[in-house]
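Mind looking over this structure? Questions follow.
Here the complex is missing one protein chain, while the rest keep their positions.
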Amino acid sequence: MNDSHKPFVAAGDIPPSPPPSSVVGPVAWMRENLFSSIPNAIMTLVGAFIIYSLLASVIPWLFLDSVWNATSLGNCREIDEGACLAVIKERYLQFIYGFYPEEERWRSIVAFVLMIVAVWPVLFAGAPRKMLYVSALYPAVAYWLIWGGTIWGPVGVMLGPVIAIIAYRILNPVLRGTSMEEGIAGILAILLAGLVLVLWWLFGVEVFDGILSSVVFIGLPVVESSKIGGFLLSLIIGVSGIAGSFPLGIALALGRRSNLLFIKAMSTGFIEFVRGVPLITLLFVASTLLNYFLPPGTSFDIILRVVIMVTLFAAAYMAEVIRGGLAALPKGQYEAADALGLDYWKSMRLIILPQALKISIPGIVNTFIGLFKDTTLVSVIGLLDPVGILNPIRADQNWNGIVWELYGFIAIFFFIFCFGMSRYSMYLERKLQTGHR
Amino acid sequence: MKVKGAIIAAAAVMAVSTAANAATLDDVKAKGFVQCGVSTGLAGFAFTDANGVWDGFDVTFCRATAAAIFGDANAIKFTPTTGKTRFTALASGEVDILYRNTTWTLSRDVDLGFTFTGVNYYDGQGFMVRKSLGVKSAKELDGATVCIQTGTTTELNLADFFRANGMSYEPVPIETNAEAQQKYLSNACDVYTTDASGLAATRATFEKPGEHVLLPEIISKEPLGPLVRQGDDQWADISAWVLNALIIAEEKGVTKANVAKLAADGSADPEVNRLLGKEGSYGEMLGLPADWAVHAISAGGNYGEIFERNVGESTAIGLARGLNQLWSKGGILYAPPFR
Partner (left out) sequence: MATISTSGDTNFRIGMLIYDTRYRSYTIQIIALIVFMLAAAWLLNNVIQNLADLGKTFGFSFLGETASYDINQRLIDYSSTSTHARAAVVGILNTLLVAILGCITATVVGVIAGVLRLSNNWLIARLMTIYVEGFRNIPVLIWILITVAVINETLPAPNQFRGADPDASPLLGGMLVLTNRGFYIPAPVMGDMSMAVVIVFLLSIGVMIGFRRWAKKRQEATGEILPMFPISLAILFLPTILVFFLLGMPITLEYPELKGFNFRGGVFMRDSLIGLWLALSLYTGAFTAEIVRSGILAVSKGQSEAAFALGLRPGRTMNLVILPQALRVIVPPLISQYLNLTKNSSLAIAVGYMDATGTLGGITLNQTGREMECLMLLMGFYLVTSLSISVVMNWYNERVKLRER
């Protein structure tokens, strides 16, 4: 070997040269993501054109040429050619509250804030359990705040379950003391307590309300249903519909999965019936037919009738969501619950439902979004939800003939609300998924 | 959880009110106000102002009824009803009386189980078109697109009219007045048809009312009046005679301004004295206070005053009295004698 000529040995790696400009940087990004092939490039150009033409018509209309200060549509058109946002400025409070009296509007704001407080322990696991009592009380409080009247009515209704439990506590030992068999006595006590509850709600509350109101009158000025409108009405219908449909939906889901033939048939029949007809026909039932099914002479508020039908409607969809949750649980959970010797209700309450409901929360939120969007249908039966409130506004001489600004305002409101909710449901979905692995 | 939500509301609102067979007057007195069904919104006839207070031609008659019973024109609540819900609202007892541009027809009077108690506005179905179309008569409307507000007798009259004249047309049925007029304004219809009073009211809200004309043809008789549930004669009588009292008041020159003075001092005309409760016991016969008519007239004036203030020629709606003039002045308003 000749050592005099040492071959070149690299002392280290040659430093990497920068990637060619065709692979990095904005140009490369565009090449890869926008112009990777000829069809792709054409699509990009078409897309860019669509975006451009949309922006070119909307931006000047909505921002540059829009009019915020005007007294009528004609006045708007004189000032500038863009959107006449003056109508929104003048009427946005009607969009929010309908004709809710101005000096009472703070009540609906309080009700809204309390709603967030009440919903918190339900939607977020981190909240203290005691808060659930607040949630349970919320419906009565919200009803009283929004409709006003004496406080004793809602209090009386809320007392119902308490009275029923007391009745059960008294009746149970008394009946067991008789010669009746224990089981029968227990059932009888439950049935009688239920009867007490129904009687209390039907007759007792009125008396209770009457007596206490004459002694101590605590109340707010009454606001009639016909004055409630706008997004407030959408929220009332949507939230009470979803809250009411939750227990009903659980019951229906369990019923549909039950192996008791009659119960199963009834639940399935109800779910399929409600899911088979459009909501609008149910609303027609609420507005024209519901009174026929009640004892002669009974008549109650249209909003309440709508809420009842919407609740039944949502319950059928809720039941399917919860049934999906129940089906998604591994079979081992059911078997484990049985193996522990728990009876049906205990296993449901302690093992199955908490898990199934947790899985179903995104679906429940989606049902709520759907229901909230569907509240716009009440305008068809003459309620003043955001779409319904368009009628009085357009019947006004000043704003006759205005279209886009109003539709756009409602659309944007719903978009913000529903988009926010759907993001929340996606976030939940991701969170719950990782929890499972 | 919130299982109680619905029940709460249900129990709390389930104010049980007897309807149908019972004496409506007693119920009304017991609850302290009259529940009156009106239109959801028709300029001049029934509308809410920015504060949500109801006003208009029909509304004033409702208020007069309340005033006759309670002596207070504000002892009243209004339920806005659509063409679809109005009859159910009355039948179910949700409202006590319906003052909502409702045409008196045989089937409604007989088959639906209601009683019409009078006519507060004689109307007829008309047509509105753009002046620029150059149409002079409804007979020239062959092939036109016609916007109709549904839920009334309008679509039936229209079908009859075009069939009788051997013309074709394109009906566009719309649920609400606002939506229908939007279509008409955007030129999606050539013609807008509804009661002539409604057309005038609608035209009054247009930016340029002068560009639209009402065609001369009136194709139907539309006696609009109050209605109540069948089978309660006392309540029907009250509603009929409040209306009659307002017409007689105009006939006799009793106005909102002079009614209090006439009631106090009496009048030379015995019928005025009977009307205002100075002679006879007509209030008692109806189950009302003796001075019921005084209160009814004080609420909004006599028929003529109500007409002029809400829909008359001095208002934006600008309706002429026409048929709704007193019989003695060439119209057909004719109240039975007050004795």
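We call the chains A and B, going by the order they appear; numbering starts again at 1 in every chain.
Rule of thumb we're sticking to: contacts are C-beta pairs under 8 Å (C-beta built on N, C-alpha and C of every residue); 3 or more make two chains touch, one makes a residue touch a chain.
Please read all numbers here as calculations on a predicted model, not as lab measurements.
Asker: Give the residue, chosen from A:285, A:329 or A:357, that touches the chain omitted from the document.
Answerer: The one listed residue touching the chain not shown is A:285.
Asker: Check the options A:65, A:78 or A:272 and report the residue that touches the missing chain.
Answerer: A:272
Asker: Which of these, B:137, B:165, B:187 or B:328, touches the one chain of the complex that we don't see?
Answerer: Hidden-chain contact among the options goes to B:187.
Asker: Out of A:175, A:329 or A:418, point to the residue that touches the absent chain in the complete complex.
Answerer: Touching the chain that is not displayed is residue A:418.
Asker: Could you pull out which residues of chain A are in touch with the chain that's been left out?
Answerer: Residues of chain A in touch with the missing chain: 32-34, 36, 40, 43-44, 47-48, 50-51, 181-184, 186-187, 259-263, 266, 272-273, 275-281, 284-285, 288-289, 291-296, 341, 343, 369, 373-374, 376-377, 379-380, 387, 403-404, 407, 410-411, 414-415, 418-419, 422.
Asker: Where does chain B touch the missing chain, residue by residue?
Answerer: 20-21, 83-84, 87-88, 91, 111-113, 133, 141-145, 150-152, 155-156, 158-160, 162-163, 169-175, 179, 182-183, 186-190, 230
Criterion: only the chains that are shown with their structure count from here on.
Asker: Indicate the whole-number Å distance between the mean C-alpha point of chain A and the mean C-alpha point of chain B.
Answerer: 40
Asker: Write out the stretch or stretches of chain A touching chain B in their complex.
Answerer: Listed in rising order, the residues of chain A that touch chain B are 73-74, 99, 101-102, 122, 132, 135-136, 138-140, 143, 147, 153-154, 157-158, 160-161, 201-202, 205, 224, 226-227, 240, 243-244, 246-247, 284, 287-289, 291-292, 296-301, 304, 307-308, 311, 380-382, 390-392, 394-397, 400-401, 403.
Asker: Going by the contact rule at the top, pick out the chain B residues touching chain A in the complex.
Answerer: For this pair, the touching residues of chain B are 1-20, 22, 40-43, 47-48, 51-52, 77-82, 84-85, 88, 91-94, 175-179, 181-182, 185, 204-207, 316.
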